[in-house]
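Here it is: the structure, laid out below.
Missing here: one protein chain of the complex. Every other protein chain is in place.
First chain written, first letter: the chains are A and B, and each begins at residue 1.
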Amino acid sequence: MRALLSYILTRILLTIPMIFILLTLVFFIIRVMPGDPVKSMLGAHAPKETMDEVRHQLGLDKPIIDFSTNNQFVDYMSAFFHGDLGQSLWYRVPVTEKIAQYFPATLELSFFALLFAVVFGVATGAFAAHKRKSAADYSIRLFGITSYSIPVFWLGLMLQMIFGVAFDWFPIAGRIGARVSPQVITGLYVVDGIITLNFEQVASALWHLVLPSTALGLILCGIFIRLTRANMLGVLKQDYVLAANARGIPKRRVVYKHALKNAFVPILTMMGLEFAYLMSGAVLTETTFSWPGMGSFLVESVNYRDFPALQGTIIFIALLVMGISLLVDILYAIIDPRVRY
Amino acid sequence: MVSGFLSKPFRFFISMSKEHKGEWYIIVAGALILFVIIFSSVFAGIIAPYGPVTDVASPYIKEHNLDLRAATPLPPNETFIMGTNDLGFDVFSRILFGSRTVLLVSIAASIFSALMGIPIGLLSGFYGGKVDRTLSLLMDSIYSFPGLILAIALAAMLGPGVTNISVAIAVIYVPTYFRIVRGQVLSVKEELYVEAARSIGAGPMTIMTKYVFPNVIASVVVIFSLNVADAILTEAGLSFLGLGLPPDLPDWGIDLAKGKKFVPSGYWWIITFPGLMIMLVALSFTMIGEGLNEVLNPRLKEK
Partner (left out) sequence: MDDAILSITGLSIHYPTSTGIVKAVDNVSFSLPRGKVVGLVGESGCGKSTLGLAILKLMRPPGEIVAGKILLDGENLIDKDEAQMRRIRGPKVSMVFQDPMTSLNPLIRLDRHFLETIDAHERNVGKDDAMARINKLVEHLGISSSRLREFPHELSGGMRQRIMIGLALILNPKLIIADEPTNSLDVIVEAHFLDLLKGLQKEYNLTILLITHNMGIVAQLADRVAVMYAGRIVEEAGVMDLFARPLHPYTKGLLSSIPNIEVDQMRLYTMPGSPPDLTDPPPGCPFHPRCPNKMSICDKKTPHDIITDGRHVECFLYGGKDA
């Protein structure tokens, strides 16, 4: 137990320099970006005095970095450690406020997409391993490889065309029907609907989630298919599976307790690694489905040259990815007793 | 009968293809698709029936006395096999010319990444110590970051243009090469024959070029192929978001972004074909990469 705790502590400490590097990287990428944010905020014809005044308010007249403590980099870092990601130039509210508004939408979409990918991927992967070398196995593997190559936004558009327009089964844009006014507590419409017992909201939110999370989930599931199949095949060949069979442990228990438990460890790790990929996919999916989440906000910030918003969003996503990978590593250490550093 | 100097490589190929029959089918299928696409992209000027930015629909509509509003964009017919878009451009011609953009950007980006990632990985793995730790930390930071989002930030920073977008995409793949090369170097370094070479006085340059690099090459070929596939999707994604490429360029991602608004109208041909092409090109590179991976790294092969 102590070994586990010290492992977790070390893992957390190792994350700190990575956060610092990322913050620095993001800072410089954003600062050298061409285009004057103040000009695009106020319009090109605003009087110079007004521009200078705004620039001063935002601290943009300071040097980007120098050896004093009064420069943009120091301001940026100290603000970050006070939990301040700056002020959106376009919306004129704190970036954290906008993130709080948009993030639940992304979380909801990602959750259902990942759920779809893992359930569908693990099930088909296990089935392929079970029916090894059958036609089903080959088709499933082919599908797995193909799914890496499908652009998620195109898949989204195709689903919209087929199931949204031609069949008219599912909505193709937004998070909730126009006639439903969602009650917002957590910002996750499905959860909020359940909490407030507003089942019309739950139904409408789920209905809107079908196409985007299927598109994103199908893109993600290839890796889970492949991993589950390979792991199940590997584990089923292990000596302890043979030994369990030799003790007369029922087949179902051998497969689902012994094999799947061991096969699940790398799948869990993959879920952590896939999270970064999931975020990339989410940006494209959100744009395709006019989903009001972090991805839409990110693209909007680029288009409006709202660089505090862009910077804040990127930092937030980076922290999120790191947090998830930290969490997965810790879970991994808890599940697999052999991992102790 | 094959004789003389040809027989040896020929027999080698035969034995390889026997051992990895399935893999070779995949590689050859991928290479065939890729060949057709590269061929038609190089000769787009000859193959394409029309220019990529020529309004060919209006003359056609006039000629056939069609109702202008009901007819645009034209669905696929015998003149325009993939239909036309809202501006009257021929979708098929745009697809042919668009393949140039996507191939150019993704291959250039992958070459950039390889040229940066391989030497850094070699150095880092070979010299170890502080240099290695710093570089690894930097590379891990980039690697852990969602690729597309980093590319968005870089593309926005660098401004539009084919070179800029290639660089933006290149940066996100540098860690891939770095990690694989560094790992290989670390393992090769421990091999007995390398230690033996060192003990008889082989210098670092000799060891690098003679022992380390040849071992790394196989992995690099595989990574490169998979990397191009991924770069194609990233390029298409950036164009779809309206970032990086000038909007008048024939490009599949841009065409999809423009076609998005026609989903409710049901103009399926504007959307279906460019997306299919993105998938096909990415798939061909993935097939080649995955196939080579099985052939070149047999220990990874499932028994």
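Please note the rule applied: contacts are C-beta pairs under 8 Å (C-beta built on N, C-alpha and C of every residue); 3 or more make two chains touch, one makes a residue touch a chain.
Because the structure is a prediction, the values reported are computed rather than measured.
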item: In the full complex, displayed partners of the excluded chain; value: A
item: Sole contact to the chain not displayed, among A:70, A:245 or A:290; value: A:245
item: Sole contact to the chain not displayed, among A:98, A:258 or A:305; value: A:258
item: Chain not shown, touching residues in subunit A; value: 237-240, 242-251, 253, 257-258, 261-262, 265, 335-338
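In this text, only the chains that are shown with their structure count from here on.
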item: In the complex with subunit B, residue positions of subunit A that touch it; value: 17-18, 21-22, 25-26, 29-30, 32-34, 145-146, 148-155, 157-158, 160-161, 164-166, 172, 230, 233-234, 237, 276-277, 279-281, 283-284, 287-288, 298-299, 302-303, 310, 314, 317-318, 321-322, 325
item: Footprint of subunit A on subunit B - complex, ascending; value: 137-138, 140-142, 144-149, 152-154, 156-157, 159, 229, 233, 236-237, 240-243, 253, 256, 259-260, 263-264, 266, 268, 271-272, 274-275, 278-280, 282-283, 286-287, 290, 302-303
